[in-house]
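Note that one protein chain is taken out, while the other chains of the complex remain in position.
Here is chain A:
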């Protein structure tokens, strides 16, 4: 029996996820084992179809593995009910998506408050915490704007504020700069780095080496397998 190592935030053991496509079985994720300690900033890289998103969805408790085990902050996730998984996604994890996924008819403030709706936070506290989160991403003065009134970079900052607002242990970002130009990408990655310095653990998928440079560790996937796990001296954002 594998036991969960001390002082790790994420431990996955022989994690496997496959899809049956007719007679063929696609090994989207194949026997992946990895440990992430609190405070790490991990970049996940690999060619298209290598299983990065599959891996992130499993870490984010949006999907269940076919085999293997997963501990998040010392708790084994496999046994949890669907409601308990929802609570984990709500309190322990923050998600950032490539396409932002903001509700278009709601203000930045309302979008940031959304996770607290499901956390049972009082209305007064919601506003206070959402404003603090918007402040942390440098968008306090845009709180009343709708997504359509914001640039791509600003929209992604709102999405990051939303991911942070319930004070999660872990921030998961699947190609958060994929829809942004280079300059804006660097701004966003700088923001991630500052948040990481303040203690939050980050796992971030990217295709761009210039984004991955800011991480302290890079995981390389190919054909559903983890083929490389490198620690590096992170470049410091301007």
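Definition applied: contacts are C-beta pairs under 8 Å (C-beta built on N, C-alpha and C of every residue); 3 or more make two chains touch, one makes a residue touch a chain; residues count from 1.
Going forward, contacts and distances are computed from a predicted model.
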Among "Fe-S cluster assembly protein SufD", "Pyruvate dehydrogenase E1 component subunit alpha", "FtsX-like permease family protein" or "Energy-coupling factor transporter ATP-binding protein EcfA2", the UniProt name of the subunit that does not appear here: "FtsX-like permease family protein"
Candidates A:52, A:89, A:129 or A:142 - the one touching the absent chain: A:89
Given A:57, A:193 or A:206, the one touching the chain that is not displayed: A:57
Contacting the left-out chain in the complete assembly, out of A:26, A:80, A:114 or A:169: A:114
Footprint left on chain A by the chain that the document does not show: 57, 60, 62-63, 82-83, 86-87, 89-91, 95, 97, 101, 103, 105-106, 114-115, 117-120, 162, 166
